[in-house]
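With one protein chain removed, the remaining protein chains of the complex are shown where they sit.
On to chain A.
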Amino acid sequence: MATVNVLVLRSPGANCDEETAHAFQLAGANTDQIHVNRLLDEPTTLEKYQILCVPGGFSYGDDVSAGRILGSLLEHKLGDLLKAFRDRDRLILGICNGFQVLIKSGLLDTQDDSGKLLATLAFNRHGRFETRWVHLRMRPGCCAFVTEDEILEMPIAHAEGNFVVESRSFLDSLTESGRMIATYVDNEGKSGDFPVNPNGSAGDVAGICDKTGRVFALMPHPERHVIPTQHPRWTRRGDQPTEGDGLRLFRNAVAFFG
């Protein structure tokens, strides 16, 4: 299998780039952490990579709203480049702030033909930043990052993760087109109010993909559960598993190019 190269996009305020790169490395990829300014200076930098990952953090301070400024940069300065990247069968992953960035860049196909926004990530319904481990029901749908219907555990850590849709019909269309990839559930796979759904997201949405299935974004942090001792109840378990749940997503992404 040829080596898969991953570009983990740094930006002012991105702060999960190191552990995200580490997770991709554990999955067998080569990684580079590259500042968005380099990509703006030299867009062809992207050519040698198979995967672009927008990691968690607070890009540009989340000052206007979460992910807005980097999202705007990606849309207005790099939009064509990223669409061409996606259309060449490459993958784009957004984690946490990366989800906020991608939804605001338009790359997740969450706007109508006139450019009107159909979905956003609003403030958590309980009004606070929240760090909490959650169970995610993963459904492959049309998404290249997910291969099995299963439940995975990983943490969230965000203030603006409440998936809000402009209309019920848009939510239905996400389900019907197999784009609703990760939803918050309890340990038995059932949906529920807080804390099962930790932020009030419509349809319990934790992660969605674009129409091609090659752009995927989720609020929880798979890179924070790649080894057993990261699990919140690992001291309660008898035998430890060999790896953490989150590593699955990185392995799938790398295997896509196998």
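Here is the rule we use: a residue touches a chain if its C-beta (ideal position, glycine included) is under 8 Å from a C-beta of that chain, and two chains touch if they have at least 3 such contacts; residues count from 1.
Criterion: contacts and distances are computed from a predicted model.
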item: From "NADH-quinone oxidoreductase subunit K", "Sarcosine oxidase subunit alpha family protein", "Phosphoribosylformylglycinamidine synthase subunit PurL" or "DNA repair protein RecO", the hidden chain's UniProt protein name; value: "Phosphoribosylformylglycinamidine synthase subunit PurL"
item: Touch criterion as defined above, residue of A:Asp63, A:Asp89, A:Asp149 or A:Glu176 at the omitted chain; value: A:Asp63
item: Residue ranges of chain A at the interface with the undisplayed chain; value: 10, 12-13, 15-16, 18-19, 22-23, 35, 37-38, 56-58, 60-65, 68-69, 72-73, 76-77, 116-120, 122-123, 125-133, 155, 157, 162, 164-168, 171, 200, 202, 221, 223-224, 226, 229-230, 232-233, 235-236, 240
